[in-house]
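All protein chains but one are shown in place.
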Amino acid sequence: MKISIQTEDFDVAAECAALRQGRSDVGALASFVGLVRETGEAGALTGMSLEHYSGMTEKSLSEIVEQARARLPILDATVIHRIGELRPGDNIVLVAVAASHRGEAFAACEFIMDYLKTRAPFWKKEETPEGSRWVDARESDDRAAEKWTA
Amino acid sequence: MKISIQTEDFDVAAECAALRQGRSDVGALASFVGLVRETGEAGALTGMSLEHYSGMTEKSLSEIVEQARARLPILDATVIHRIGELRPGDNIVLVAVAASHRGEAFAACEFIMDYLKTRAPFWKKEETPEGSRWVDARESDDRAAEKWTA
Amino acid sequence: MSLKVLYFASLRETLGKSSEQFALPAGVASVGQLHAHLLARGDAWQALAGTKNLRVAVNQDMATMDTPLRDGDEVAFFPPVTGG
Partner (left out) sequence: MSLKVLYFASLRETLGKSSEQFALPAGVASVGQLHAHLLARGDAWQALAGTKNLRVAVNQDMATMDTPLRDGDEVAFFPPVTGG
């Protein structure tokens, strides 16, 4: 398991290659990248800043990956979340999961994203030409996370 | 939409970057890579060869992506499938989907893979120290595809 | 009526050919009739009957035994697909 909170960008191909490195049983690699769109809740974005709760963030993400492992026979997973100042089009988050079969890889990747969205202590602030504003939590994210406990 | 049947390997990061190129509305990129495992149905693998029905393959994959677009509000998708001789650990297939939101990106990526597995005319032959054998279709793949029509 | 017939994967290997072009006898107007016509060649052609869940495509669209055939059609027989 690799968990990283960082200001720098990440390299999806390198992270996926690292998940396979030295393993002979990987048949499926599912990955997800979340990006800063040019348009946010508050209209056109000029930037975004990401705050987090250092210490709890890493703990929370580790626990989420452990829960994915407990539910699904996956081989390994990587979660990278950027913090600090981001521009439209920038990468925000990477979740990559290695498994023997695709069903488990897809499910674990989506599970980790759904839980990250609702449980990991990150907060987004959008910057627009009219000023900045904290992003509101979305009910659709709560529903996405709830589907795993149904 | 990009569909490619090729002998060469692909670059996941480059394909994902191409999907975002020139778009301001991509908030989510889901991707899947299928790989040759070192152990197949017939034990340890020394290689794999992939045959396809040239012409029908491209048509079939285009139709599958169009079906994904008709079901889900995705922005763009890329499907690359390798053919010919592959070694253990080699990439076989890439499906990458760009969308505004993650739910649609995940669903479309999995839909395309499930349909590709059961409808696109590719056939795998595994090579082992004891000889070669055509891979049998798996009932679990049929069930995975059927869940989209439930 | 002239057809192009293609065979893939294990079927191609068993039959020892990947395609053939031939004029059909009168009375062969559907995939099922073509299938029976090929089976009647005997020997290796029984593989067409022995392939579990044999699939057929006409002009690169999935078809069934009832699908009618027209002059110039491309018909392909193959086992269930295993890509991805």
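By letter and in written order, the chains are A, B and C; residue numbering begins at 1 in each of them.
Keep this in mind: a contact is a pair of C-beta atoms (placed from the backbone, for glycine too) under 8 Å apart; a residue touches a chain by one contact, two chains touch by 3 or more.
Keep in mind the model is a prediction, meaning the values are calculated, not measured.
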item	value
Shown chains touched by the chain that is not drawn here	A
Selected residue (touches chain absent from view) among A:20, A:102 or A:117	A:117
On chain A, residues whose C-beta touches the chain left out of the figure	34, 50-53, 55-56, 59-60, 81, 92-93, 113, 116-125, 134-138
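To be clear about the criterion, only the chains that are shown with their structure count from here on.
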item	value
Chain-contact steps, minimal, separating chain C from chain A	2
Farthest-lying chain, centroid of Cα atoms versus that of chain C	A
Distance between chain centroids, defined by C-alpha means - chain A, chain B (Å)	23
Chain B-chain C separation of Cα centroids, rounded to whole Å	26
Where chain C touches two or more other chains at once, by residue number	84
Residues of chain A engaged with two or more neighbouring chains	102
